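Below is the structure I would like to discuss, written out as structure tokens.
Note that one protein chain is taken out, while the other chains of the complex remain in position.
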Amino acid sequence: MEQKLWFSSDYMEGAHPEILQRLFETNLAHTVGYGLDEYSEAARQKIAAAICREEACVRFISGGTQTNMVVISALLKPHEGVIAAATGHVNGHEAGAIEAGGHKVLALPGKEGKLDEKAVRDYVRGFYADENHEHIVHPGMVYVSQPTEYGTLYSVSELEALAAVCKDYGMRFYVDGARLAYALACPENDVTLKDLGRLTDAFYIGGTKCGALYGEALVFPAGKPAPWIDTFIKQRGAMLAKGRIAGIQFDALFTDGLYEKCGKNGIDQAAKIKEALKEKGYPLFLDSPTNQIFVVMENEALKRFAERVVYGFWERPDEDHTVIRLATSWATTDEDVAALIALL
Amino acid sequence: MEQKLWFSSDYMEGAHPEILQRLFETNLAHTVGYGLDEYSEAARQKIAAAICREEACVRFISGGTQTNMVVISALLKPHEGVIAAATGHVNGHEAGAIEAGGHKVLALPGKEGKLDEKAVRDYVRGFYADENHEHIVHPGMVYVSQPTEYGTLYSVSELEALAAVCKDYGMRFYVDGARLAYALACPENDVTLKDLGRLTDAFYIGGTKCGALYGEALVFPAGKPAPWIDTFIKQRGAMLAKGRIAGIQFDALFTDGLYEKCGKNGIDQAAKIKEALKEKGYPLFLDSPTNQIFVVMENEALKRFAERVVYGFWERPDEDHTVIRLATSWATTDEDVAALIALL
Amino acid sequence: MEQKLWFSSDYMEGAHPEILQRLFETNLAHTVGYGLDEYSEAARQKIAAAICREEACVRFISGGTQTNMVVISALLKPHEGVIAAATGHVNGHEAGAIEAGGHKVLALPGKEGKLDEKAVRDYVRGFYADENHEHIVHPGMVYVSQPTEYGTLYSVSELEALAAVCKDYGMRFYVDGARLAYALACPENDVTLKDLGRLTDAFYIGGTKCGALYGEALVFPAGKPAPWIDTFIKQRGAMLAKGRIAGIQFDALFTDGLYEKCGKNGIDQAAKIKEALKEKGYPLFLDSPTNQIFVVMENEALKRFAERVVYGFWERPDEDHTVIRLATSWATTDEDVAALIALL
Partner (left out) sequence: MEQKLWFSSDYMEGAHPEILQRLFETNLAHTVGYGLDEYSEAARQKIAAAICREEACVRFISGGTQTNMVVISALLKPHEGVIAAATGHVNGHEAGAIEAGGHKVLALPGKEGKLDEKAVRDYVRGFYADENHEHIVHPGMVYVSQPTEYGTLYSVSELEALAAVCKDYGMRFYVDGARLAYALACPENDVTLKDLGRLTDAFYIGGTKCGALYGEALVFPAGKPAPWIDTFIKQRGAMLAKGRIAGIQFDALFTDGLYEKCGKNGIDQAAKIKEALKEKGYPLFLDSPTNQIFVVMENEALKRFAERVVYGFWERPDEDHTVIRLATSWATTDEDVAALIALL
């Protein structure tokens, strides 16, 4: 039986071998727990350097939903909600985690996964103009993903505009970087880690989808957002006793350009696939520059394709077609990409 | 400079080498996410076999506080609270995680970390006898730790008695097994995994403190406690995209007796230390049969000891003495134990 | 100085004089507390009779937001959300009370304040068709207001259709009747209390806006929704020690047709105003058949109008116009209506 080609997501394998190697090397060293160890501190310093904010507070959390819960609940006051694109991960794909923490997601229509500065500004201006706004959830934060859930990218000037609305109205600005490596490695991208350090109140650098066994690096560029942040992280079940395991992984990811390397492979492999799709005339659902490719396929062709390829279902635009997602990652091989292209 | 001897806790190193080895071997295999992979299923089957409950539902959660939050919130109705010993982890050392989930911890005085069946029964009987009990948090669950936070053990008959109170009053019974390996490996212990499968509504098999990089296996012996349990786990931020990483670790722990092996080393090394302490006349704060040793030390002696040993502070019984905790684990070496004993 | 004419809302005065009279008569009688008194039971029986459900459970809650919080949190499981029109009170005007209780409001576009059965069915069908729906908030309830926040009405067949979707997908159906008296008294209305008793899992009969000092009657037509409902009500701060005060008021409202009388005055006075507005050519923002009238006024005219009339601001459709709300109630007098019309 032929092996399947796996392109359904970017979390289908273990970790980048250099990370595993590093876990091996450090395995029997003794450290204190709860992220107070020297590996976690080394990772923090490297991230702080990468974003040009020495004072940055960095905490390692096990996954993306948990990171979003923690940061949103920690930075919002009880009467505040978070503005997000309707397609934002916190709005539609976290099973209500934000609301379970007591906060409303104020969903605005986006475009290809992106929030528009004007739409945000209009919404917030309208909110404060409403005479009854004391009876309404206050907009306290703007949440965006970079890249977005559709693989699209914000430009620096777009992020600057959103940061400016936040500043004008006392809102915090938070960027979900679950797939940040693939944004950073993308030729179309002009947003650097330094920009995120300069423009946001918090953001996270995705590990799970970018080469780690698990873990996300939650960054507060200006330092601890509250003296009680660690007690809060503990309370929300997000503090790991063996905090070092995530610390070691991020230390490895931020050593010798490994994070960039992970991102680059995803982007390079995706580029080859996109080129082949275009050549062969497959319509793209939208033009994503990062590691997620959204292809419109005829249902009949998809049946044959599915015999060999594990893909992600996206949506059904009409009775005869299906939009599928193909994702590449740090782990995607030349062989698998070639085999995939041969099937098209 | 001499190296320190680390006896402060059981989460100071990485993972048992066989677990790391297994992560290496499986690293580039492709699987689906969210714990639906074949490694997680294999681990589930092995755990189900170990507890003699084929139908068991097993979920892998990143840490203990998170596991406690999830299971307590999932199994309690909104008006219910959880009975625990005042010294129980959920009452005092989780930064209010249970209350943040909306539930009161009904703390009863314990003895050496243990809840007494009679105390529980009296409390619950008194609750229902109170004419105003509709205005009071209802006892909906009994929580115990095996071993307890003081390293002590429940016997089978004690657990049976607690399970019986639960049955009599419609409460659920939940056992926190953060250090379960060390209970199972203890000569004084008569509680098997099968007993836990037979007596509890839920329990967890600790990984973080028993040899894994991270992760706890939450077990519902009778199967899914609710059809929505996975959505709930996702909502609480406790579902990992790369669920397989914990699955692989527990698969390894339940293969060829590795979990027992991890526990046994902790217990054997602790026994040697306890014997030496007794010989040299150190008073024990309490007689814990598992991998935590609570020693009363004179402050002056402790100062010298601290130059070489990393220990856990426990409490200050009077001005001249300190109770410290020494913990062993799967990773404790003969050499370190010998060096420690030489210092006594 | 001329007195102002108050048409801003339906909660600007005290209570219908017959209610106050009843409070006087019963004032020094002794009863037990917490709504277990005979007045509350009498009110329950009258409401049960009015909806033709002898078994109905009725609880009296102090206000509308609190009632919505209690019923939604009590009837939903943790992973469920409530479908509402985007303009629904729970979505936009309760400061996030539903989310503070842990549940997402699944807002769908409505039309003139109303949810469409087809839109709901499409949404829920789409939800279950999504392969990832275990990661998404489950639709567990449909919430509508009768009359709506725009004063519009559902017909019996529309409510039957919504109740049918709920039944098909295991959702609960809940009707917010903050202004129910004005719906019931409306000639265009064909939904009776009996229909609400037949079609819903819960609904509330508004008191605050329909003649009472305060209080809403929360009705579970099929009886107690859970054995613990009263403890839950207490936990959410919604159980009043002097429960009888609301009981007496609803007993009065459901004696000798007082609730109908309160509604009828609101509707009759609104009809006179609407007729006058049409005669004088004022455009209506929408055609509400109940006690709320939405008029488009030129800003200049509004300035003069505002010197005499207290109205509600609604929205600003363009730079030269304002939509205002005029509300009548049980307390609106012929004199005030005549004076208002004279100003038009």
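Order of writing sets the labels: A, B and C. Residues in every chain begin at 1.
Basically, contacts are C-beta pairs under 8 Å (C-beta built on N, C-alpha and C of every residue); 3 or more make two chains touch, one makes a residue touch a chain.
None of these values were measured; they are calculated from a predicted model.
Enquirer: For the chain that is not shown, enumerate the shown chains it touches in the whole assembly.
Expert: A, B, C
Enquirer: In the complete assembly, which of C:Val32, C:Ala49 or C:Leu343 touches the absent chain?
Expert: Of the listed residues, the one touching the omitted chain is C:Val32.
Enquirer: Who touches the missing chain here, A:Glu2, A:Glu134, A:Glu319 or A:Glu335?
Expert: Selected residue, touching the omitted chain: A:Glu134.
Enquirer: Which residue among C:Ser40, C:Thr231 or C:Asn291 touches the omitted chain?
Expert: Considering all chains, including the one not shown, the answer is C:Thr231.
Enquirer: Considering the whole complex, not just the chains shown, which residues of subunit A touch the missing one?
Expert: 73-74, 77-79, 102, 134-136, 138, 226, 228, 230-232, 234-235
Enquirer: Which subunit B residues touch the hidden chain?
Expert: Output for subunit B: 78-79, 81, 92-96, 99-100, 102-105, 107, 131-132, 134-137, 313.
Enquirer: For subunit C, enumerate the residues touching the unshown chain of the complex.
Expert: 4, 6, 8-9, 11-15, 17, 20, 23-24, 26-33, 62-66, 68-70, 94-97, 100, 208-209, 213-214, 231-232, 234-242, 244-245, 310, 331
Everything below uses one rule, namely that only the chains that are shown with their structure count from here on.
Enquirer: Shared interface numbers for subunit A and subunit B above half of all numbers used, same, or below, different?
Expert: same
Enquirer: Report the inter-chain centroid distance for subunit B and subunit C in whole angstrom, where each centroid is the mean of the CA atoms.
Expert: A distance of 50 Å separates the two centres.
Enquirer: Could you list the positions in subunit C whose residues touch two or more of the other chains?
Expert: Residues 78-79, 102, 134-136.
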